[in-house]
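Structure incoming, see below.
One protein chain omitted, others in place.
A and B label the chains in the order they appear, each numbered from 1.
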Amino acid sequence: MEYKASELISKYLRSRKIPSTACSGCGLGMNHKIVVQAIQELGLGVEDIIWGTSIGCAGRQTFATWKGDGFAGTHGRVYAIARGLRVALPPEKHLILTVGDGDAFGIGLTHLIHAARSNANMTVIVNDNLGYQSTGGQYGWTTPQGSKTDSSPYGMFEHNLMSEGLDVMHILKGAGATFLARHVSMDGLKAVETVKKAILNRGFSLVHMPYPCPTNFASRELGSRNQVNIYRWIKDHAAPLGQEKEDTIWATGIWYDASNSRPEFSQMVWDTVDKIRRTGKI
Amino acid sequence: MKDRIEIVASGFGGQGVVRLGQIIGETAVKQGLHVTMLKSHGTEMRGGYVRSQVVLSKDLIDSPMCESPDYFVALSSAAYKRFKDTVPEEGLIIYDPAFVDEIDKGLECSHKTFPAKDLSMKHFNNALFANTLVLGRMAGLIEALNKDLVLESMLEIIPKFHDKNRKAFQIGYDYADA
Partner (left out) sequence: MKRFLETGNFAITEGAILAGCRFFAGYPITPATELAEAMSLRLPQEGGVYLQAEDECAAMHMCIGAALGGMKAMTATSGPGFILYADPYGWAIGCETPLVVLNSGRVGPVSGITGAPGQGEFYLTRYPTQGGNFETIVLAPNSAQECMAMTVEAFYLAERFRMPVTVLADQLITDGFEDISVPENDGEMKEMSFRVWPRKINQGPKFYPPSDEIDIAPVVLGHNTGALCSDWTPTEEGYDIEEVEAHHKHAYRLIYKVRNHRDLFSHHYDKKFMSDDPDLIVVSFGTPSRVVNSAVAKARSQGLKVGALRLINLWPFPDELFTARSKYLVVELNWDGQLVREVQRAVPKDSKVHFLGICGDLPTMHDLLTTFEKIIKNEPLSRRGWELEAW
């Protein structure tokens, strides 16, 4: 079902922050809409969700957009804040984090892995604009090999988390995440369905969502700020899982779904505390 | 009792020096006294030591340091050499000859030998009870300590072998100097 953006906005978002201060042609809004639409389709209200954000384009542009309670952590640490918050919040509250690729896979990777390890109930949406764009466009840990950025003027030559057969999802699966998926922003309703599943998993869910940055990434790598070029470029390099081509960077769809299969972190913590209180042991 | 009693126990790691201080301290708390006990570890290299410094007083204790100990229990020669000069004329050094082979005859303080390791081997065929033997001896020598409360504290702090520890404590307590 397609929703008018205006309906979603008036129900869930703060008018003060819409339109956002994102650059012209930025794809982040598409990701943002996918998440809000998933919330709407699950029938959740403003009070059901605590919305956390990170530093960088994704964090800054989505901070304080949600009508309910929101927070933004220091760079890369929002996953640690979320684990503490998860323990203190009632279990029925959903915790959604919209973060960037540098935050999740660079500075915050240790904390992200430990959030996955503990299977803390949260839905992490990694909005990946292929590098550090809010600081002007430097390469990051998902920047495709060979890409020219302000800090890789000769082309990004290092091994990276999304190159040479590597995929950051392997790390997160190994760490204990119970729901992992990937979509590019143009996946629309397919992505909405996936995010709904991510939210419904009582455990650690992460959806990796590469999105187009015309202003910095595209202008350096593709030589153009024309959004049509970067939208097409991202679409061309994405393919559903199982249908990857030679130049596919992003295999999309549900990568791993073990929803509700491992005990959730805060539930375990409180059950254990309760048991110790009653019996003196676990 | 004196306004302030300082007790130093020092030896190798694993001899129970910290526990010795803890039991004496706990006893003093039961007697309504104020207590401080610092535990420190010298370098782990050869010649290292573990030390507990216990201060007992009827009043609140300012400095927790034992700069002139009334009692110094030396359970290694490194410890003996390191702290012997701090003991004042009226102070007493209790040492185990199994570990401290040579004493400084130039010191003005008194010395008492206490063969804790040999006694432990003799009575229990095991060196494990040397620490409790020392504790019993300390309970006999330090007039300010109530023997029954030392025993009670010991049984609280040492979780195992209560019968043997009681016996070792009594042997130490009854030990008569040669």
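Please note the rule applied: a residue touches a chain if its C-beta (ideal position, glycine included) is under 8 Å from a C-beta of that chain, and two chains touch if they have at least 3 such contacts.
The structure presented is a predicted model; accordingly, all values stated were derived computationally and were not measured.
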Candidate in contact with the missing chain, chosen from B:11, B:25, B:91 or B:172: B:25
Chain not shown: contacting residue from B:35, B:79 or B:168: B:35
Residue, one of A:8, A:23 or A:64, that touches the chain absent here: A:64
Residue of A:10, A:110 or A:261 in touch with the missing chain, whole complex considered: A:110
Hidden-chain contact residue, picked from the options A:8, A:23 or A:46: A:46
Chain B residues that touch the omitted chain in the full complex: 21-22, 25-26, 28-29, 33-41, 61-65, 67
Chain A residues that touch the omitted chain in the full complex: 16-17, 46-47, 50, 53, 55, 60, 63-64, 67-75, 77, 80-90, 93, 110-111, 114, 269-270, 272-273, 276-277, 280
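The working rule: only the chains that are shown with their structure count from here on.
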Geometric centre distance via CA averages, chain B-chain A, whole Å: 62
